[in-house]
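A single protein chain has been omitted from the complex, and every remaining protein chain is retained in its original position.
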Amino acid sequence: MSAASNLLNGPQTLGQGRAFWSGAAAVLALALVYPAFVDSYDVGSSAYFLCWVFMALGLCLMWGYGGMMSFGQTFFFGVGGYGYGVIEIYLGVAHGGALASLVAALLVSGLAAALIGYFMIYGRIGGMFFGIVTFAITLALAFFLNQTAGPEWHIGAARLNGFNGMQGMDPLALPWFGGDIDLEGTPFYYFVLALLIVVYLLLRMLVNSRFGNVLVAIREDSLRAELLGYDTRRYLLVTFVIGSMLGGLSGALYCSWGQFISPSSIGLPAAAMPVVWVAFSGRSDVTATLVGTLLLIAGFQALTIYSEQWALVLMGILLAGTVLLAPDGLIVSLANALARRRARGRAVLEPSLAER
Amino acid sequence: MLADSFSYFYQFADVFAFLVLSAAGLAIIFGMMGIINLAHGEFIMCGVYVTSAAYHAGLPLPLAQACGAIAAGLIGMLLEVTIIRPLYSRPLDSLLVTWGISLVATQGTLIALGSTFPGIDMPGHSFSVGDYSFSSYRMVLFAASLCVLGFVYVLFMRTRFGVHARATMQNPGMAQALGVRKGLIYAVSFGIGTGLAGLCGALYAPTMNLIPTMGTSFLVEAFVTVVVGGANVLLGTAPAAIALGIIRTGLNAWYGQVVGEIGLLIAVILIIRVLPDGFSGWLTRRSS
Partner (left out) sequence: MAALVEARGLSKSFGGLFAVNDVDLTIADREIHCLIGPNGAGKSTLFKLIVGTYAPSAGSILFAGDDVTHLPAFARVGRGMSIKMQAPSVFRALPVRQNLHIALQHHVRPRDIPMEEERLLTLLGLQADAARPAGELAHGQQQWLEIGMALALRPRLLLLDEPTAGLSPDETFRTGELIQRLNAEGATVLVVEHDMAFVRQIATSVTVLHLGRVFARGTIDEIIANRDVEEIYLGSAHDT
């Protein structure tokens, strides 16, 4: 147990120590009781926001820790979403079918990521070309799916339906004694929240582990890492698969939430969103990405009520502005500034240590 | 028989022209400054919209098209001097910033001009070879793509600007030490790159519906052509356009549009595995 808690904190994550974890526990407590104080519409909205965070965390892992600039998160969002839809329509919701569809959609995302990642990583495609190629396949998938409106385009009983989007799937349901629990509304909120907590903690442990140490080294100087005996391609491929599967998870959850998935979640401007969230938050840290993404999504939703175009304009400005003015990301920069101020404060209290 | 051959040639010429015209500007900026301009599609869109506005204001089509290209070029130069220049040492960051600009441009155009804009009827007539009829305007586009290649050749190989530009490309510090005005070269080169994007838009304006997101339709092809071709327009973009044009025409002819698109992407990934610096990297290395 102490080994696990050792990994929760480490060189690759900001936010450790009693103050941070108490704060996190308080936020979690608030999140748990939140549905009791708001109406079901708001709970549904909050669950919707939470669905997207997995995609952002996945990009944070790949880009911030692995140095792989993948512009393909919405590609896997699409694979996960359409995968869930197609498989669920085939399996049906009873006897844990929907849950199995979720798992299957994740596996399909992982397989796709393994194939695409293998071609790129073992083909030594890196740097900006990694971004360009992932971007290109994302646009291509959106383009392809937009063309599939005719009835001849179907996988099993599921019609792809082109730009209209795929419908007809059931939301998730947990098999339970005495009857399935339909994961909609408040139960869905708790389900996604639980998933998020698990994924967040596991990611913290992953990036602080031996694997994470090597990943960060590869990001810093992959040749040096290779000359220390590490097969860099294998580490990058595993990272790419995990990160992309998280994109697929977001897609599958989204599809379950709205019983709908369309190519507009894959192409532009959707494809830019994960990049904006992660760049704005600070790709080098999972906690910053978690916080920043939730802030941006909530803000975006609030603005979209007035004008979706203006909300997107703001996203574009945030992306360009953050990169130009605060390239480490706003949340990370704030956290670092806070840490520096506390260190200075401590130095004032203990001048002898500060003399070093 | 002749008609069939000409039909294949026509289809190839159509794809070739599209690839060259959409990629040339991107390739120049990439070759010059090592950055990929993700707002490239929006400069194309700018060319389309300005051309259409000028045309509907009464200008004859060629003049309107010139306006489109020049507008894109000027906006590009402005952008370069203000936002892009601090990013030369940070090529990955320039990718992100240009993407942000792209978002602002598409959505901004949506806000300002709405989702549709009056288009332009395609000029020229159709002509027949055998049983098939073809559009003469598409042949004009093919001729235009060859002219663009010629223009780039003359500009970069036969003018003083070209010498300075190539020197700055190879070794900016040294070129500057020898008196080349690096800032001016970068601004003008970026402007030429975006101007060519605007020209692409201007030329294709009569063939498409005008929507603010139309830049995307050019993007994938432009990117893959530059990625496969490498940084040099003449040694890279042209051969890449030929190779990809053949692949795409063949796949379209045998299997249809969708397979053509996917097949192109697979071909790109395979080609980069073999030639990581694209055609131009391979060709320049062989000649040394």
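As written, the chain order gives the labels A and B, with residue 1 at the start of each chain.
The rule we apply is simple: contacts are C-beta pairs under 8 Å (C-beta built on N, C-alpha and C of every residue); 3 or more make two chains touch, one makes a residue touch a chain.
None of these values were measured; they are calculated from a predicted model.
Out of A:Ser109, A:Thr232, A:Ser265 or A:Gln309, which is the one that touches the chain we can't see?
A:Thr232
Could you tell which one of A:Thr186, A:Asn213, A:Gln259 or A:Ser307 touches the chain left off the display?
A:Asn213
What residues on chain A make contact with the chain left out of this view?
On the side of chain A, residues 11, 210, 213-214, 216-217, 220-221, 223-232, 356 touch the unshown chain.
Quick note on the criterion: only the chains that are shown with their structure count from here on.
Distance-wise, how many Å sit between the C-alpha centres of chain A and chain B, to the nearest whole number?
33
Any idea which chain B residues touch chain A in the complex?
36, 38, 83, 86-87, 90-93, 95-97, 99-104, 106-108, 110-111, 213, 216, 219-220, 223-224, 227, 257-258, 261-262, 265, 268-269, 272-273, 276
Once bound in the complex, which stretches of chain A touch chain B?
Chain A reaches chain B through residues 69, 119-120, 123-125, 127-129, 131-133, 135-137, 139-140, 143-144, 147, 267-269, 272, 275-276, 279, 307, 309-310, 312-313, 315-321, 323-324, 327.
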